[in-house]
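Let me begin by presenting the structure, written as structure tokens, before commenting on it.
Removed from the display is one protein chain of the complex; every other protein chain stays in position.
When the chains are written out, they are named A, B and C in that same order, and each has its own residue count from 1.
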Amino acid sequence: MFIEKIVLSKERNVTLTAMIQDVGGEYRTVTERPGIIVIPGGGYSFCSDREAEPVAMAFLNAGFDAFILRYSVGKDAVWPRPLEDYDEAMALIRERAEEWHVMADKIAVVGFSAGGHLAGAAATMAKNRPAAAILGYAVLNEDVRGCSDTAPDVTKYVDYDTCPCFLFATRTDSVVPIMNTVDMMAALAKNDVSFESHVYSFGPHGFSTAEHVVQAAGTAITERAADWVQDSIGWLKEILGDFGTKGFTKPVCKPHVSDDKGAWLSIDCSIGRLFGNPVALEVLEPVIAEMKEKIQPFSPEMTFDDMMQVLGTMKLSDLLKERGIAVEKLDAYDEQLGKLPNI
Amino acid sequence: MFIEKIVLSKERNVTLTAMIQDVGGEYRTVTERPGIIVIPGGGYSFCSDREAEPVAMAFLNAGFDAFILRYSVGKDAVWPRPLEDYDEAMALIRERAEEWHVMADKIAVVGFSAGGHLAGAAATMAKNRPAAAILGYAVLNEDVRGCSDTAPDVTKYVDYDTCPCFLFATRTDSVVPIMNTVDMMAALAKNDVSFESHVYSFGPHGFSTAEHVVQAAGTAITERAADWVQDSIGWLKEILGDFGTKGFTKPVCKPHVSDDKGAWLSIDCSIGRLFGNPVALEVLEPVIAEMKEKIQPFSPEMTFDDMMQVLGTMKLSDLLKERGIAVEKLDAYDEQLGKLPNI
Amino acid sequence: MFIEKIVLSKERNVTLTAMIQDVGGEYRTVTERPGIIVIPGGGYSFCSDREAEPVAMAFLNAGFDAFILRYSVGKDAVWPRPLEDYDEAMALIRERAEEWHVMADKIAVVGFSAGGHLAGAAATMAKNRPAAAILGYAVLNEDVRGCSDTAPDVTKYVDYDTCPCFLFATRTDSVVPIMNTVDMMAALAKNDVSFESHVYSFGPHGFSTAEHVVQAAGTAITERAADWVQDSIGWLKEILGDFGTKGFTKPVCKPHVSDDKGAWLSIDCSIGRLFGNPVALEVLEPVIAEMKEKIQPFSPEMTFDDMMQVLGTMKLSDLLKERGIAVEKLDAYDEQLGKLPNI
Partner (left out) sequence: MFIEKIVLSKERNVTLTAMIQDVGGEYRTVTERPGIIVIPGGGYSFCSDREAEPVAMAFLNAGFDAFILRYSVGKDAVWPRPLEDYDEAMALIRERAEEWHVMADKIAVVGFSAGGHLAGAAATMAKNRPAAAILGYAVLNEDVRGCSDTAPDVTKYVDYDTCPCFLFATRTDSVVPIMNTVDMMAALAKNDVSFESHVYSFGPHGFSTAEHVVQAAGTAITERAADWVQDSIGWLKEILGDFGTKGFTKPVCKPHVSDDKGAWLSIDCSIGRLFGNPVALEVLEPVIAEMKEKIQPFSPEMTFDDMMQVLGTMKLSDLLKERGIAVEKLDAYDEQLGKLPNI
């Protein structure tokens, strides 16, 4: 590993500290790594050390490269300065991805408190979006005004293109009300954006990783609050993939339940969506033949087409898996459909 | 252990199956046990076996007595029949608490799907309220109309007296939308009712304990979904207490962050609330004397009273703990304050 | 679930309490369950309640049927009485396996302290051997004389046919010295019998599941001591199989590293063993052809046969997996080899 501290703005004291781990050699199939940008909190008035390196360590341990972003704070925090700092940092990482052996499309963010606001902004409105965002006891709704006059209500910017999010907080947080996290969940749910969330029963604001080195043993905090670290790493593996025997594996959790609103078709579009597209029908011809054979309509009067209309909102992949149809070829069909615009 | 099946209504097929474990003897200080009522789901049209005994086993294992409630379903499910079934069951358990060595004031409920709706109704509108409620992929908002024409939107009934709740679900649940769980969190947060919640990234509806005997190995579900069982047991210990060397311990998590809205005063009321009550001031006289000595106002111009006004929304207990004042006597003061009506 | 208490001997107060869970119906592919016989400790002078039902609950929760054996103690404990009690119990369960929907060949034992001695005896010298044995802070070496004049040193009876064992204890156990567990590990290792073991740093004897209902919160015991329960369940799934989407899965951990000493051949015999058997060579002909193509000897002077001699102690399955040869057909070859006596 080596550590490289890059100054993004000297006058505003904006820096990116890259912690880059080795690849290849004894790491066998590990020829590049996913990355994570760590965004500490501090009410947009400072960047907390407690939410910087201790957090980086957890993700380095899991095999990620880590990048600590110290962004514009205090009088320099006028929006969209902090978001521009983020965008510049992400652009720089992607530029140097090959040199650093980082997977440019598998870089997440993790932010805390006000840093969670910035991470949430990155997820919803940045030019250079992360692949996933972890938002810890984050300021996400209009409460942001408590620490910045100019920063936006992130929940208002959630849309279909927001990246998958992992949220956590303690319910009794007396600095950032828990409604920030609840409002964000609602916004993500309404836009069918993949998320996971954990609200823990009690504990103070600012517990970082809850390792005792940052949150001393004996503090009044539920012991479950420490779970977010391993849980979020498990979640990132679902969203981004994992180190496998034959290279990095495919994600097992897609950004959306259904791909009906996406730009391209997929096997995870609804039956209605796919059957309404003549080019898709052509691609699926052999599958449909098999479906006609194996799927019995609910009643003798129903035709196959009637049946498909009834099941129209079901994802095609779900139906095929349930009935054991073309299961080994799902990836192949998915690839073919992925070349067709969703119109 | 013995199992006793009690028929609450023969015609409606309502039963309560009590699973009562031994106390005393080699169980040493365990002379009575907390209890939990298990309420299976089934869309108010049946009671699912998958959410009955397998769930009871988990809580029996943790030392609880378990009670499986099979309530009115199908044509008998007209509201408030199911809630009356619950109320009758809880009344019966409390009546026989001494005989069964169950702690009458430490009986929780755990419900799933439509059974989660009933558990939520128990938490918010029953005559005989549980001490805590675990709501699994529960129907909690107006979506309940999908399975019952007459059942109420539980989220509308949440108030200060709602018991602490533990919520869990998978985000991709295609039967009960995740907004049910999110809406409930919002209602609890707004009413300052203690809760914990876990929304897992992906998985089907109806996974029960996620043990492979109920949700087969190989199902597409995040492995974290199984965590709710041990997490909810840990949470119940925070809310109800735990088996200790000298008997059952005190709870470490109160139903509300602040006791300002409660019927009686406590050390967890805000400074403003307590200092505005002359009888409370009398009780706290020695504490206040010590506070005057040890607490430095923020500026020389400030008086002690000014300072208290600034800190008015802070809980007295938090301030005393932070400053190391009267820490050993907090319980004693809490007891004394607990006799004073909060007016 | 139902509970049936069967008296095996009225005069010696020997009983078997069967706790049988439902199958079929909503349990889908679960048409039968694995079982576990729970053998409480008590120094062969009584049977401890603390190590009976609380233990059964943990395994019931994981989907097992549980059977609590209360065996001959006190003056009735003269060896081999307790072992005969066990043998009778296991015979009875296997007789009634169909009626109870228990998998007759997937019944484990779990025993504690003196009950761990009996479980160890079951694993090494019973007529009706269990499929796996969990031995908790068990008396296993000549220390057994401290509680029984007649009982044998179990470690002396370990051989190739001993079933896989899972051992756990606390190092500071002042009743049963930790060397009992260490001696057993040594005996298992020397006989190539599959085992897993966990020696925890500190804690008293007799902690059972370490749930607070049996070992009160606040006891001086490492918190890791509670891990044996879930760890042993995970281990049983490796040894016995697990509930899968298409029925019970195959074990992933075999009783022996190599099958060279077994009665029948297998793909897990060493290359030397298999290549020395002409009938096996015939079965493996197509594999060997593929090996000749794909495996390069270490030096140009080496023939294929030389190479196989060098690799003679390696398991054939390991070599084939490493080189990607016939990987999909391993099960088929294993089945064919399994019909050939190992001579």
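We take it that a residue touches a chain if its C-beta (ideal position, glycine included) is under 8 Å from a C-beta of that chain, and two chains touch if they have at least 3 such contacts.
No experiment lies behind these values; they were computed from the predicted model shown.
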Chains shown that the absent chain touches, full complex: A, C
Touching the absent chain when the full complex is considered, from C:27, C:71, C:207 or C:235: C:235
Selected residue (touches chain absent from view) among A:211, A:290 or A:334: A:211
Contacting the left-out chain in the complete assembly, out of A:8, A:36 or A:62: A:62
Sites on chain A contacted by the missing partner chain, in the whole complex: 1-3, 21-22, 25-30, 33, 48-50, 53-54, 57-58, 60-63, 209, 211-214, 216-219, 237, 242-245, 249
Contacts of chain C with the absent chain, listed as residue ranges: 171-172, 174, 177-179, 182-183, 185-186, 189-190, 194-202, 220, 222-224, 227, 231, 234-235, 238-239, 252-253, 257
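Criterion: only the chains that are shown with their structure count from here on.
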Chain contact graph, described as a line, ring, star, complete graph or other shape: line
For chain B placed onto chain C, the superposition rotation in degrees, Cα atoms, nearest 5: 180
Chain whose average C-alpha position is farthest from chain A's own: C
Whole-Å gap between the CA centroids of chain A and chain B: 31
Between chain C and chain B, distance of the C-alpha-averaged centres to the nearest whole Å: 40
